[in-house]
Each structure stands twice: as structure tokens, then as C-alpha cells.
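Below is one structure. I have some questions about it.
Other chains of the complex are left out, but the ones given are in their true place.
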Amino acid sequence: TQRPPHPNRTQATPVARRMAREFNIDIATITGSGHAGRVRTEDVQQAIARLTAPKETITSNA
Amino acid sequence: MTSTHYDVAIIGAGPGGYVAAIRAAQRGAKVAIVEKQYMGGTCLNVGCIPSKAMLHIAETLHNLSSIEELGITLPQPPVFNMNKAVAFKDKVVKRMTSGVSTLMKGNNVDVFDGLGSVDASRTVTVTKDGNTQQFSADKVILANGSVPFIPSMPGVDGDKVMNSDTCWNLPKTPESLICVGGGVIGIELACMFEALGTKVTILEMLPNVLAPVDEEVRKLLVRIMGKRGINIVTNAKVESIVDENGLKKVQTTTDKGEQSFSAEYVLMAVSRRPNTSGLEQLMEQGLDTDRGRVRVNDNLETNLPGIYAIGDLIHGAGLAHVASMEGEIAADNATGHPAIMNYDVVPNPIYTFPEIASVGLTEAAAREKYSEIRVERFPWSAIGKAVAIGETEGFTKVIIGKYGEFLGAHIIGPDATNLITEYSLAMRGELTVDEVEETIHPHPTLSEGLREAVLAAEGHPIHIPPRQAARAR
């Protein structure tokens, strides 16, 4: 079901937040694939992969 | 071993105080705890634990009445022996309370045996049999708990008038009992005595027993208790208790005029009041209270610096797990780890047969607060495991907000008190119906009912026909 994100709910899952913190990634820059756009670990892992990938990939993604 | 100064001193070793002591010690503090009567407090000695041990016995006895249909025949009816039951209960209590003592030792908490009184400079005086001891503390946590409130009325201190402190060691099952008060404690004890063989009448002053419980849930429980022969009289104000023909006669004013009820015993279970013994000095020194309960801020600190308060002393929830969580939070604050106590998600377990458990808002409260809600229920009769164990009465009810969040959840049925934690976790973890729906619930379990209620609220339950789902909505 598509529904609006809850205004008070953190927009990332708790595990995703901890993972992002470890890699110093700002959660707000990640597009969430979870319900109502919630950022999940999978999304963070993809962001990490982009960060650690060779330069070209980063620029092409920017 | 004992010292004259502590980092943290705690008054009262109930589920609030002893948990605070352990947490503070784990945080590295030097901790003292003062207990005047029994380790474990109300909860372990005359509350949660003895009641659940006796309710387990009561339920076991109750279930024997339907054992025949399982193919198990008892050639002669079972014989219940109250003394042995009490001995089992005592063994359970002993094990838990001595466990608390062991935990104090294991965490290097100094235990002071006696009445603790505190002043605003955080000097603690412990009095026992006329002897006193004194020590100071950087921080004090008041966890004095509560005691039964006995309204003053003629006959209330007579023979065979009990309360929840004094009803645990009866020599035999009462023939009949009048329970004054239809709150959680009264209702649980009524169910217990009924199953043990007592003829029970409940007298409640309000229009409903279990007033704070969701109406639909409450109504089903009342119906079930009625079928079992428990007489529930509401709108009945108890005026006096007199002796008549060897029985206790309870005189009431009801909406139908004066009425009286007779039984072998009376159990006073109208409410509990905070236990302020030992707080006299603090009161004089300006400790802020609200109708007898100590007032605290979000960090559980009172208006007197360095003095915290927790548990039944501070509010009317009267729940052990709330006292314990407050104990953890107060201990964190008292040891320099700032923490806030959050009351948004407090589960409420009620140990009737069947059990009741709820968390969050009732339907009525949710309707008042939110314009867009969905309310749905799912019956246990449609859950394989419930059918397989022959416990199909009741339902799970969820109240969902417009973001798919849980506003409230209510379960009446087998194992409700364990099951409610799934919804509590969903609420506290900010999960929506979507995550519950995606979570595979094992088959055959009662927990499937919790997912089905969510599916029902989403309009697509599996195990009830669509028409029934639509009608229920």
C-alpha cells in the first residue's frame, strides 16, 4: 500500500541508520526503497558501494 | 562492607527499586538499597508473582473440567488442597525473592534492612527495632511503592475481610467471597477464587468493571465471567460490612436502591495508595506531590535536586514493568547518563481466563483523538493453533492510523500477555502494518492472529471470509 510517510517516524530503519553512521553517510541523501520511502540497509549498502567504487562511477552517479 | 557514603541510595526493593539498584551498579556506582519488609516488594511477595502462581494453579484446575474431550478420563474428580497450593506459591515466591538477594550481592549492592527515611540533603536514616544507621548519598531514588487502600467504613477491619496483602495464605478455599472493586486486581483475584471453587460476587462502584479497558474487550470478558457463574454487580457503592448468620454481609447502595450481599469472605480491592512512610521529612522540606503521589519530571527527578522517584509511588499505572523501566531510567540519570522515560508504549497485561492485553489507545480514545482510523478484529476461532488447543474464545483488535501506524492494540484470548509484545515492539520501533504483514509468522501459532488482524485492517485477511471482514469493519 502506498501511504504518506509518518511525519514523526525516522525516515530510515534503525539498522540502516547505524550502518550509515559507520560510513559517515547522510541518510537524507539516500533514496529509500522501504515502505513510504523508508531507507533500508539495502539502500545504504548500495550507497556505500557507490562511494567505494572507482571515481568514474561516482561522477556518473552524481 | 557497608559504608557511610554512597553514589546512589535507593529506598524500597520492589521491581522499581531493585532494578534501579542493579542498573546503577552496572553503571559503576556504589549503591545502597533500603528495604523495610521484603526483597522484591509488593510484586514478588503479594502481587504479580504469587497471583500468577495461584492463577496458574487455578487455570490448571479449570482446564481439568474440559479434559474429557481430549480423551483423558479422570476416574475420580480431582481434589484441590489449598495448603499444598499455597506451599507451591510460597516456593515460587521464595525462589524469586532470594533471587533478588543474590542479584544484590552479585552486583555489590549494599542492602540495609529497615525503614529508610530521607531528607533533602540526601542523608538516609535506616531504623530497625529501635536501632538506627545513617549514610549520605549523592543521589537518592525513592521507590517506596504502594499499599492497598482500605476505605474507612463500618466493619472493614473485621475478621474475614481481606485485601491483596492478606489473601494469600488461606487455610482452605472460601465457600463464597465478595470482591469489593472490579479493577485489574479485583478481577484477577475473582477469576482465581472462582476457579478454585469459590462462589464469587464482584461489587463495583462505577458503571463498568475494568473501566480503562477497551469496551469490546471488556464486554466479552464480562460475558465469559458471567457464564462461569461470577456475579458482577456494577453501580454498587459499598457502605458497610456486618456479621450476620456467620457470614459477612456487605451493604450497598445501587442504582436500584439498597442491596446487600453475603459471603464467607470479603476482599477489599478498591485501589492502592502510595506508600509515603519514611518520606515525612522530605514532605516537610517541600517534596512536590500530587494527590499523595510524588511528582517527577521526564527524567524522573523530583523538585528536590538529586532525588528521583519511580514506580507506584509516582503514578497510578500500578504496573511492575513500568516501575522497572523507570528504575532503569532513574538509575541512568542518577549515574550521569541522561535518559527520558517514555510512556507512549505501555502494555497492560490482565491475567484472567482468557487473558487480556493491550497497548496504546482504546478504540474510543483513538476515535476522539484522530479522524482517520481503521479498526479491525480477528477472531481466535479462525486460527488453527487456537482450535487445536481448544481455546477459541476472543479476538485480536487493532487500531491503525492513517500512516499505517499502530495507535492501539487489544487482545483477549490465550497467551494474550505474551503476544502483545509484538505490537508493542512495532509501536516503539515505529513499524507500520506493512512490516508486520511482511513478517512471516510461524504456523501453527497464535501469533498468526496478530498478522491476520493487521491484514483485516488492510482489507485483505486470509482466514475470514471477505463478508465477515467487511461486516466487522
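Each chain gets a letter, A and B, in the order it is written, and its residues are counted from 1.
Quick note on the criterion: a contact is a pair of C-beta atoms (placed from the backbone, for glycine too) under 8 Å apart; a residue touches a chain by one contact, two chains touch by 3 or more.
In this text, all values refer to a predicted model and were calculated from it rather than measured experimentally.
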item	value
Copies present in the complete complex, per labelled chain	A x1, B x2
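We take it that only the chains that are shown with their structure count from here on.
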item	value
Averaged-CA centre spacing for the pair chain B and chain A, given as whole angstrom	42
Complex contact set, residues of chain A against chain B	1, 3-10, 14, 35-36
Contacting residues of chain B [partner chain A, same complex]	402-405, 429-430, 432-435, 458
